[in-house]
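First, the structure itself, so that you have it in front of you.
The complex appears here without one of its protein chains, the remainder shown in place.
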Amino acid sequence: MYAYILRRLFSAVIVLFGISVVTFLLIYAIPADPARMIAGPKAPESVVLTIRHQLGLDQPLPLQYIHYVWRLLHGDLGTSYTYNLPVATMIVQRLWPTAELALGCWLAELIIGIPLGIYTARHARRLGDYIVSALALIGISLPLFWLGLLLLYWLAYQVPIFPLGGFGGLRYLILPSLTYGITGAAYYTRLLKSSMLEVMQQDYVRTARAKGAGESRVTFRHVVRNALIPVVTFAGIDFSYLLTGVVLVEATFNWNGFGSLAYTAIQNLDVPVIMGTVLLVAVAVVLFNLIVDILYSVIDPRIRYS
Amino acid sequence: MAEALLQVEDLKKYFPIRRGVFQRTVGHVRAVDGISFTVQKGETLGVVGESGCGKSTMGRSILRLIEPTSGVVNFEGRNIVRLRKGQMQAMRRQMQLVFQDPYASLNPRFSIAQTLMEPMIIHNLYGSREERLDRVRRLLERVGLDADYARRYPHEFSGGQRQRIGIARALAVDPKLIILDEPVAALDVSVQSQVLNLLEDLQEELGLTYIFIAHDLSVVRHISDRILVLYLGRMMELVEAEELFADPLHPYTQALLSAVPVPDPDAKRERIILQGDLPSPANPPSGCPFHTRCPVAKPVCRERAPQWKEIKPKHYVACHAYA
Amino acid sequence: MAAMQFETPPAPAAAAPPAKPFTKKFWKSVRDFPMLYLGALIIVLLILAAVLAPVISPHNPTTQFSDGLTESGIPVGPSAKFPLGADNLGRDILSRVLYGAQVSLLVGVISTVINLVLGVLVGTVAGYFGGWVDNVLMRVTDIILAFPLLLFAMALVAVLGPSLWNVLFAIGVLGWGTMARVVRGQVLAVKEFEYVQAERALGASNTRIMFRVILPNIIGPVIVLSTLNVGQNILVEAGLSFLGIGIQPPTPSWGNMIEAGMQTYQVAPWTLWFPGLALVIAVLGFNLLGDGLRDILDPRNTQH
Partner (left out) sequence: MGNILEVENLNIQFRLDEKYYTAVQDVSFSIREGETLGLVGESGCGKSVTSLSIMRLLQPPTQISGQIRYKGKNLLDLPEKQMRSIRGNEISMIFQEPMTSLNPVHRIGTQISESLILHKDLSGKQARQETIRLLQSVGIPRPEQIVDEFPHQLSGGMRQRVMIAIAMACKPQLLIADEPTTALDVTIQAQILDLMRKVARENRTSILLITHDLGVVAEMCDRVAVMYAGRIVEEGPVRQIFRNPQHPYTQGLLASLPKVDGPRTRLQPIEGNVPSLKNMPQGCRFAPRCRRAMDVCRQRDADFHLVEDAHRVRCWLHAE
């Protein structure tokens, strides 16, 4: 098992390296001149040259890349053009609200998605299954931001149960989480259903029935346990969707996390902030997938003992 | 008649076992571990053994569908292991393979006509489409199927019919050697014998040479001239078919024969029930690979692999009991 | 379990259809796969809307009508002149929704074609050859997949500048990771089938095996995934436009219409409803079609 984890770790490092190359190239592929952007449009050419020299932008590209990685490893993500603040500091300030929102969204997905998945699998090809499956399909098709606005209109504006957006306590968290939960839960429902239906066809489920186990014992001890394995794998992929979703949810609900940081940065073409957030998100996705891989090896003894 | 078509010398196929962070090779699965034999023109050599004995790997290594690790495979005196890719592809016309699973061995997207024309297209045989279709019809009739089946798709056929199609595909390039890898194992009892009879007829008519790989001893006995017994990638015994059953010399062969259930409730036989599991070919026992389960093993069996010897005329055995 | 007892052929492929009148067969097929036909119907209507937008739109989508706003500057609701109401600048929402279909379809379909070509190429080569080729290609795929598509496209569009073609290009070039993984998985599975080995035993070349034997056998899942992918890419485009870095106003896109509606929805909710509804129906259409195709291609649902 350790070899498996180490191997995952090794490939994660390679992927992280690739990510740094990609973000680096994107920064330098930009047509606008960073030095000019910092200096401002009216600054004389000599000032721009000085800044360019200070930033090391006159050095050859590979060397610049090495400097870039070196700075990254020291937690230096560059300086915002617009606010003239270290990007790392700006992100750290926004990290908590985003983490809170992401957790809320994820829990909402699981709380809605998993029970419905089990329900539809156990009632496959019956009315309840058809209704839930139709709703799930609509859920998948809903644009997050639109649903968010509708919920705001109904549950915050027309019937003021929840606040009209903003960041605060639990009351503020419910609508955004519910919005994400409705659109994301369907993936879990559908995946768990198809996974359970497949497991139900397995020989070992027949063995369990042949032992005289009852339906709920068969479902929970034998079917769900095995059916969760692909669901755990999906959680890794879902994390990347979640971070995408968070950007949209933050924009919709005026939530002051790093999604809205990225959003304003893009409006201002504040390249270091854009790349800083993108880089951080990619790193988070890789690390989260690593955790999922390890978790996976714990759940599935076929990997644990090999 | 006594002309060698195929000569295999010290054929080996080791699959690397990779472990650890960098997937270093930490050992080898010795799937085929030094096999040598000769097949005469028009002969059927049966190859038997249990799972992990390397019989399928051996068949595919001879055809270079799996690249052998080492060894020589002389086909009509030419070592095909040395052939370059293009030469080998041309050489495939001479030697064909029939598979075990009639459901997996036919491309579900190809009609029967396409399936049978594919080899002709690859080797550029029979110029026009009409000639090829004509050949398809004759092939179908040759294997006992209706020529009108050409337009149908594999899923419309039963297992036995599919196996006939698989045989027709192998025949499409007029090969000299056909390796049959468990060709009747997946078929129903009543259909097995139809296919076995077909194979015998084709051999007689077309002068084919067969290597017949199977785990079912009675089937192998029925169709083979000589039989090679394998265990964990090594040769145990090689002799004419009837003699193998009348006078098995190797303790493994004896146990194998006695384990076969005979469809006769009055057959009172002395049963040799081997203890323990088949060892893994990734970690084969030292010396003679059979010593862990052998009822007559001696200390020397654990230390040295026995020599391959002609104990009786044309009866080869690898066992210390006959040293 | 029990079904194992019968000779059920594993893969679908074209069955010889029994001779039945076409209309009867058609309605039976509609009954068996209602989702498929509903999805197809939606997509046909969508295409019609996009193609016929210049003909059937009541107004020019960018004309700002003075009677589109009330005296206090609030958009007017649905009326004879503006069937779905007017937006915050007094433009006709129906016309904008119809023109918006052009953008969504264009971006959704073309970016998916790019995803498809890249994904199938990478996935097939990686799966078929295996070894270091597979390793390198899959690490590249991992890198692509590590960036959430919307964020990555945001960054790329920010760099290239927002325009229809840049949005389309960004989604197309960045969104092929899942396709590559699925194709690779399928190739790995199909590669093991004996009919692929039989092809090799016949002396066929790698290219012939890959494109003539393996690819036709994995086309089903690829079609399903591509269909679902169109819907997903339409949502990504809408998200980008909603965030203001996709299609730029005044060109109508459902995403930027929702963004505009965000400012007026409390007083004029129709500015939000209709572009969103159009978006949901379009995406639902592709999801229905994709799911329906999956059902029809599943051998368990088509017995011969």
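As written, the chain order gives the labels A, B and C, with residue 1 at the start of each chain.
To be clear about the criterion, contacts are C-beta pairs under 8 Å (C-beta built on N, C-alpha and C of every residue); 3 or more make two chains touch, one makes a residue touch a chain.
Computed from a predicted structure; not experimentally measured.
Q: Kindly state which of the options B:Val219, B:Met235, B:Cys288 or B:Cys319 is in contact with the chain not pictured.
A: In the full complex, the listed residue that touches the missing chain is B:Val219.
Q: Pick from A:Val232, A:Ala284 or A:Ile299: which residue touches the chain that isn't shown?
A: Within the whole complex, the residue contacting the unshown chain is A:Ile299.
Q: Quick one: which of B:Val191, B:Leu206 or B:Ile311 touches the chain that's been left out?
A: B:Val191
Q: One chain is left out of this view; which of B:Ala255, B:Cys288, B:Cys301 or B:Val317 touches it in the full complex?
A: B:Ala255
Q: Contact with the hidden chain only, please: which chain A residues?
A: Residue positions of chain A that touch the missing chain: 202-204, 206-214, 221-222, 225-226, 299-302, 305.
Q: Going by the touch rule given at the top, which residues of chain B touch the chain that is not shown?
A: 50-51, 158, 160-161, 188-194, 196-197, 200, 215, 217-219, 221-223, 241-242, 245, 255-267, 271, 273-274, 277-278, 293
We take it that only the chains that are shown with their structure count from here on.
Q: Please indicate the chain closest to the centre of the assembly, with centres calculated from CA atoms only.
A: C
Q: Taking each chain's centre as its mean C-alpha position, how far apart are chain B and chain C in Å?
A: Distance between chain centres: 49 Å.
Q: Please work out the Cα centroid separation of chain A and chain C, and write it as a whole number of Å.
A: That gives a centre separation of 21 Å.
Q: Residues of chain C touching 2+ other chains?
A: none
Q: Indicate the residues of chain B shared as contacts by at least two other chains.
A: none
Q: Which residues of chain C touch chain B in the complex?
A: Residue list for chain C touching chain B: 7, 9-16, 193-195, 197-205, 208, 213, 216-217, 304.
Q: Please output the residues of chain B touching chain C within their complex, sorted ascending.
A: 60, 63, 65, 88-93, 96-97, 99-101, 103-109, 118-119, 122-123, 152-156, 158-159, 166, 169, 173
Q: Give the list of chain A residues in touch with chain C in this complex.
A: 11, 14-15, 18-19, 22, 26, 29-31, 137-138, 140-146, 149-150, 153, 157, 201, 206, 237, 240-241, 243-244, 247-248, 251-252, 262-263, 266-267, 269, 271, 274-275, 277-278, 281-283, 285-286, 289
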